[in-house]
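A protein chain is absent from this complex, but the other protein chains hold their places.
Now for chain A:
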Amino acid sequence: MSSLDELYRRVIMDHYQSPRNRGEIEDADATIQLKNPTCGDQIRLQMKIDDGKIIDCKFDGEGCSISMASASMMTEAIKGLDVNDALDLADRFSKMMLGKDVDTEDFEDIEALQGVCKFPARIKCATLSWKAMEKGINECGCDHDHK
């Protein structure tokens, strides 16, 4: 597999072309807008959180294949998760981006983003939505009142 194929895995391009959970939540508990100032990528992530659980999650934004696919995969993965489990997933995702060995058993599609760590200039694209999710959970304080 060439290095490009490692970056642009088929499942990534599938999420890019047919993003999951793209849209708006009208009564969201957390709405986060994040921008990557160096390149102009932007994302709006919304979460509906009930009793420490992410019951719904949607995103909208503009950006490259990696940033949009990563957002799409993330929303799929965190829907239904406990906020602390979502933060744990985000932590392991960041580590994977740094090229570290992490437990990827529950990663499913996300694992396809592993190749990004070989393209240092693109890591920020992949982590944008995850940063938004962490910010959203931290800001609404729902990581403290649960568990």
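By definition in this document, a contact is a pair of C-beta atoms (placed from the backbone, for glycine too) under 8 Å apart; a residue touches a chain by one contact, two chains touch by 3 or more; residues count from 1.
The rule we apply is simple: contacts and distances are computed from a predicted model.
Of "Cysteine desulfurase", "Alpha-D-ribose 1-methylphosphonate 5-phosphate C-P lyase", "Transport permease protein" or "Biotin transporter", only "Cysteine desulfurase" is the UniProt protein name of the chain excluded from the display.
Taking the complete complex into account, residues 3-4, 7-8, 10, 13, 17, 38-42, 62-66, 119, 121-122, 125 of chain A touch the chain not shown.
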